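Only one protein chain is missing; all other protein chains are in place.
The letters A and B name the chains in turn, as written, and every chain counts its residues from 1.
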Amino acid sequence: MDDLARLVAIEEIKTLKSRYFHALDRKNMTAYAATFTDDAEVDVRGVMSTEEQGETLAGFDEKAVLVGGKAMAELVATTMGDIKTVHYGYMPQIEIMSETTAKGMWGLEDRLWYPEGAPHRFFHGFGHYHETYRKTADGWRIASMRITRLRILME
Amino acid sequence: MDDLARLVAIEEIKTLKSRYFHALDRKNMTAYAATFTDDAEVDVRGVMSTEEQGETLAGFDEKAVLVGGKAMAELVATTMGDIKTVHYGYMPQIEIMSETTAKGMWGLEDRLWYPEGAPHRFFHGFGHYHETYRKTADGWRIASMRITRLRILME
Partner (left out) sequence: MDDLARLVAIEEIKTLKSRYFHALDRKNMTAYAATFTDDAEVDVRGVMSTEEQGETLAGFDEKAVLVGGKAMAELVATTMGDIKTVHYGYMPQIEIMSETTAKGMWGLEDRLWYPEGAPHRFFHGFGHYHETYRKTADGWRIASMRITRLRILME
């Protein structure tokens, strides 16, 4: 691929990830599902824990690996439907592997405010997204996602 | 427009928005005013409130719509002149509509630390900027701005 096509693809993937966050926090589950390929593999293990802080900060049904945007949208609707969330990504490294494949890493910060009566009031996490992307007939989509954590705070 | 011209415009608009934030938080009101067109329409309704949290978190003189960078700079100088602020934008979606028009959305987080004696100590907000841009003889400028909120915290 030439430089121009590569830069166009990088900007499209950044925009895809922006749509991902906007849909997630505005709870637009149709738009959220559409940011993934139908066969996207999302490893949600470790989403709510860190190595040294262990697996005790649950409140999230961590299945091993989910497949497809629809399954991800259902997970979000079920576990975060009544939780006010603010997620964001920053400082991406996007690498275009071919005309239809790419990988990327993003910094991640997420805040979850739980409703009255929940065991916790506030979750505040830091870490990284590790992703791959595939260009479909409808443009670039997230083909796989895994999250690693730097730090988690709970109140 | 071809891809290259479009990417150049996107990068220029990202730089414009960076100048906006730097001028706002460093209280450089001349530079801040210069990030808007003279006829920019800025809808500041909803800046300090969220739908479910209501309009009670004031402390900000919310006029309906301000016109022009100079009016915006005056509003900022009046309402935030002695407030230490840190604003930032993230995860933009910039769409170039023509050689001289564009629109964009940004994630927004803002922190305001009020001076001693103020009714509040600290404001912490989350939301999105919805903007349009116009290319003038002096480069891209913000032509309209509206803010929607995800969450506001006050201490």
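By definition in this document, a contact is a pair of C-beta atoms (placed from the backbone, for glycine too) under 8 Å apart; a residue touches a chain by one contact, two chains touch by 3 or more.
What you see is a predicted model, and the numbers here were worked out from it, not measured in a lab.
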Looking at the whole complex, which of B:Asp25, B:Asp43 or B:Glu74 touches the chain that is not displayed? B:Asp25
Option from B:Val8, B:Met97 or B:Ala118 whose C-beta touches the chain left out: B:Val8
Which listed residue, A:Arg19, A:His128 or A:Arg146, touches the chain dropped from view? A:His128
For subunit B, residues in touch with the removed chain: 4, 7-8, 11, 14-15, 17-19, 21-22, 25-26, 84-86, 88-90, 111, 113
For subunit A, which residues lie in contact with the unshown chain of the complex? 3-4, 7, 10, 90-94, 105, 107, 109, 126, 128, 150-151
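Operating definition for what follows: only the chains that are shown with their structure count from here on.
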Centre-to-centre distance between subunit B and subunit A (centres being mean Cα positions), rounded to whole Å: 26
